[in-house]
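Removed from the display is one protein chain of the complex; every other protein chain stays in position.
Naming follows writing order (A, B and C), and every chain is counted from residue 1.
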Amino acid sequence: MSVLEVNDLRVRFRVQSPLQALVRGNADPFIDAVRQVSFSIEEGKTFTLVGESGSGKSTLALAVARLLPSAEGSIKFNGSEVTSMSDSELMDYRKQISMMWQNPVGSLSPRMKVGSLITEPYKIHGLNDRDRKAEGRRLLEMVGLPAHFSQRYPHQLSGGQARRVGVARALALSPKLIIADEPTAGLDVSVQGEILNLLNKVQDDLGVSMFVITHNLNVVRHISDHTAIMYLGRFLEIGPTDTLFAEPKHPYTSALLAANPEPDPDALREQLELKGEVPSLLNRPSGCEFHTRCPFVQSQCKDALPELAGEESHHYRCYFPIAE
Amino acid sequence: MLIYCIKRIGLGILIVMLAVTLLFFMIHLVPGDPARILLGPRATPELIASMSQQLGLDKPLPIQILMFFANLFRGDMGMDVITNRPVADIVFGQLPYTLSLILTAIIGAALIGIPLGCYSAINRNSLADRVTGILSVACITAPAFVVALYSLLIFAVYLKWFPAVGAGEKGDFGDQVAHLVLPAFAIGLSWVGYLSRLVRASMLEVMGENHIRTARAYGLPERLVVFRYALKLAVLPTVTVIGVGMGFLLSAAVFTEIVFARPGLGKLIFDSISTRNYPVVMGSVLVSTILFVISTTISDLINAWLDPRIRASL
Amino acid sequence: MLQAIKRICGDPLGLVGLFLVALMVLSAVLASVIAPYDPIALNIIDRLQGPSFKHLLGTDQLGRDLFSRVLFGGQVALKIALISISIALCIGVVLGMIAGFGPRWLDNIIMLLFDTIRSFPTVMFALATVALVGPSLSTVVVIIVITSIPTYGRVVRTQTLSIKSNEYIQAELAMGASTFRILSMHLLPNVVGPLFILASMDIPTVIALEAGLSFLGMGVKPPTPSWGSILNDGYNLIRNTPWPIIAGSIPLVLVTLGFTFLGESLRDLIDPKLRKSL
Partner (left out) sequence: MSKNVLTIRNLSVNYQTDQGTLQAMRNVNIDVPKGSIVGVVGESGCGKSTLISTIIRLLATNADIPNGEVDFEGRDILTLSEDEMRKLRGDRLSIVFQDPMSSLNPVLTIGKQMTDIQYRDKKTMAQKRQRSINMLESVGIPDPASRLNQYPHEFSGGMRQRIAIAMALQAEPSLLIADEPTTALDATLEVQIIHLLKQLQSTIGCSVLFISHHLGVIAELCDYVVVIYAGEVVEEGTVSDVFKRPQHPYTEKLLECDPANIAQKTRELPTIPGNVPDLVSLPSGCIFKDRCHTKIDRCDNERPQRIDAADKHYVSCHLRSPQ
């Protein structure tokens, strides 16, 4: 059963004030940060979203958490519609999802001690019957931090430790879904592994579903079941992680794979270098939005946007998918 | 950029209108008949009646405000209750004295303060820097009227280097300049300190930025790094501050004009209060407020124009 | 706290500031004990004297002891400064947080209001107000409160806006924390530090404004002693004796210096980022 189901989601931002739009004669002073996005997350599974900066991946996460309004589409959590929730329903929703933020130290309130930080969800949701001290110890133990850490302030933590505190807080209310935005950003490779192992362990122990956002494809394959590749707010390819790695269909996916070289000087690399840079959301390219950088572009690509196609659970948005 | 200009000027006009409304309500908030208050001790029933007529006191409040604005727009700020001359004439007659005082002070302060700040920033933590730092703080904190009193006491009364009172003979430029020195010094002194501290701080901040490290890493001569790469960025905040500084200088000018018995807006307000000549008081406050809004608006526009990042984003 | 005092003592200017401020506060609080004379008692025989052991700072044109008047004047100045700054601080914090955290339109309205108040040159505004309602101690307080609110409000708003964009506020929102909780638990503690420093550096400005208004006869009503009115007496007597000017200005200058040095020292202590640039 799926915990989260997102259908045809669209998130828009205003880029010009009404006055500016009027003066510049712009009838549509909005940009689409997320467009036509559909996916679902199964219970106890991990869904990973991969995209470069500006692809709209964090926006999508915020929209799912309803920290940003969505313009169109539906977000269903355990069958109930998130976009139309009342305030009290929303409180209940917030109890069942939790977020891990990009900046491990910056997402912790600087003047609070770790002990109060990780038990804050209990206070916010009025769960006063719990023994907060004991809960704090339990959570710290769960993420592998010694109990005396509850007396520390965020700035006294290393990146990896702060990240663990973030995981502890995310686990406090035993959520159904954890949304993790770049869980390994800013961490050294030796620490990256620790955090990914922790996330895997948490999932194995508690059966929680995860929605992970990252720009690093290498991180994805060891933690996720399903993966989507996002570009300019749209999914270009989505499917089971193993399939995606073994047989990428979209040229962008295979370029991303090639862009993460392994540390082997003799490795034979199928180099697929992309031209240019990500275009601005302010002027989306016509047709297939990837055509400006695609090494295999054809005239057809510039005319119309390809639909998501493919077999079973593996879909891609390309007229000329890479053959096996 | 055009949109920004329109917006910023529009905001300025809006602020002036709000300020006028606020002044208008201040008169009405005070208990009693506004006409009687405005007329002060000379209020005869006939005068009150004609004043009420002029202000439209018999009409509803919104209409009164509109009338107030309409009069203002025509440059009519009412009549002086004592001489019965138009307030506008009186106020604009005094304006040049205040303007010349303020501009002299701010230009002088900028000419001394900015190089001083640069020097301190470049020779950071040297003895000269520390001494300048302490002196600057002392200058900033010295209230303008105290400086005015001391300069009057020392340079005019005891040493007799400069004239003590007035603004000098009309037409005699040298005399006018001599009369300008002490008052301008009195209100400019704290700005020398303030600007030097400001320039020093923003200079040090800019010097710590990555692109300065880049410029040095490419071996650019230090002179070029400081004066072309750092100073251009470091003076940006000064422009804004000088605009806001006009308001402080207008305030400080009140004291100095009184201490040196120099004609100007501040002296005018002070004298009008003692004769309860309220229309003149309100007119002067209004004009100085407009002056202040104009100067902050201009400095914001200059600032936006100087910084290519802002210029492009507007 | 103890460490803070230690650090200030390590900074010579901060130490001087602390000493001057302590001196001012003590002499103001103990004015009635220290003062050798009644500050408003007339003594025409001893008028216009220079400093002597009998009258440490001399006497004014009515023969009142200037040293005693300076002590009590300090009391008045400190009282006005503390009362008005506390009131302005409270209102400024509330308005600033509302502007920074609330909806855009409310922010615009509050900022427009702040800009309008700031567009009056302070002293001109004060004179206009005094002209309408008459000079008194409470008028001075009201004027200072009104003109200071925008300063604090703007600082709080800027801080709120920058803190609001931090991830930890987003994190609180995502956990479902109420606006009140975010404002009181997460914003306020991070805003007050810089604000207190700003306020402490504002005390000299306020004292100078009070003295200035009293100097013009638009502040505290005579015969209440005020540094400003002592200076006014001195101005009128400037061709006869310099002593009232000196007596009125020395405490004023020392106190403004004291609070500024202390404030800068505190700022460097609390905000290491600023320390780097000073």
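Simple rule for what comes next: a residue touches a chain if its C-beta (ideal position, glycine included) is under 8 Å from a C-beta of that chain, and two chains touch if they have at least 3 such contacts.
What you see is a predicted model, and the numbers here were worked out from it, not measured in a lab.
Asks: Going by the touch rule at the top, give the shown chains the omitted chain contacts.
Replies: Spelled out, the missing chain touches these shown chains: A, B.
Asks: In the full complex, which of A:A65, A:I213 or A:L256 touches the chain missing from this view?
Replies: Looking across A:A65, A:I213 or A:L256, the contact with the absent chain belongs to A:L256.
Asks: Can you list, in ascending order, the chain A residues touching the missing chain?
Replies: Interface with the chain not displayed, on the chain A side: 52-53, 158-159, 188-194, 196-197, 200, 204, 215-219, 221-223, 242, 255-256, 258-267, 269, 271, 273-274, 277-278, 293.
Asks: Could you list which residues of chain B touch the chain missing from the display?
Replies: With respect to the unshown chain, the touching residues of chain B are 209-221, 224, 228-229, 232-233, 306-309, 312.
Following the convention adopted for this analysis, only the chains that are shown with their structure count from here on.
Asks: Based on which chains are in contact, what kind of graph results: line, ring, star, complete or other?
Replies: Looks like everything touches everything, fully connected.
Asks: Could you tell me which pair, B-C or A-B, is linked by more C-beta pairs in contact?
Replies: Top pair by contacting C-beta pairs is B-C.
Asks: Tell me which chain's centre, taken as the mean of its C-alpha atoms, is farthest from chain C.
Replies: The chain lying farthest from chain C is A.
Asks: Based only on mean CA positions, could you tell me how far chain A sits from chain B in angstrom?
Replies: About 53 Å, centre to centre.
Asks: Report the inter-centroid distance (CA atoms only) between chain B and chain C in whole Å.
Replies: Inter-chain centre distance comes to 21 Å.
Asks: Name, in rising order, each residue of chain A that touches chain B in their complex.
Replies: Listed in rising order, the residues are 19-20, 23.
Asks: Spell out the part of chain C that touches chain A in their complex, as residue ranges.
Replies: Residues 166-168, 170-178, 181, 185-186, 189-190 of chain C touch chain A in their complex.
Asks: With touch defined as at the start, can you tell me which chain A residues reach chain C in the complex?
Replies: My answer: residues 65, 67, 90-91, 94-95, 98-99, 101-103, 106-112, 120-121, 124-125.
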